[in-house]
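I am attaching a structure below and will ask some questions about it afterwards.
Removed: one protein chain of the complex. Kept in place: all other protein chains.
Coming up: chain A.
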Amino acid sequence: MLLIRCPYCEEDRPELEFRHAGEAHLVRPSNMDAMSDAEFERFLFIRQNPKGVVFERWRHVHGCARFFNAARDTITDKFVTTYKAGEPKPTLEGAEE
């Protein structure tokens, strides 16, 4: 079971308290009505799913209930870092832009 650091609680807590919430840094477009079908498809469905460091959202659902972002290595399963929602994507070695 992973230990995940909640950036709001500032504590390492067991994975059981958290829920995964998909890829991070996807911004809901403000001009959705103007988007072509292809553009909207890209926003709604297309995900990077790289091997290695991924940026993803987690929710401390059985804790402070906040959503936050994390960089996790899908090969080792290790969390590289976690940070608050709204903070910029950190520059990390091995991570795709």
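The rule is short, and it goes like this: a residue touches a chain if its C-beta (ideal position, glycine included) is under 8 Å from a C-beta of that chain, and two chains touch if they have at least 3 such contacts; residues count from 1.
Going forward, contacts and distances are computed from a predicted model.
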UniProt lists the protein of the undisplayed chain, choosing from "Redoxin family protein", "Sarcosine oxidase subunit alpha", "ABC-type sugar transport system, permease component" or "NADH-ubiquinone oxidoreductase chain C", as "Sarcosine oxidase subunit alpha"
Using the document's contact rule, name the residues of chain A that touch the chain not shown here. 1-3, 19, 21, 28, 30, 32-33, 35, 37, 40, 44, 57, 59, 61, 65-67, 76-78, 85-86
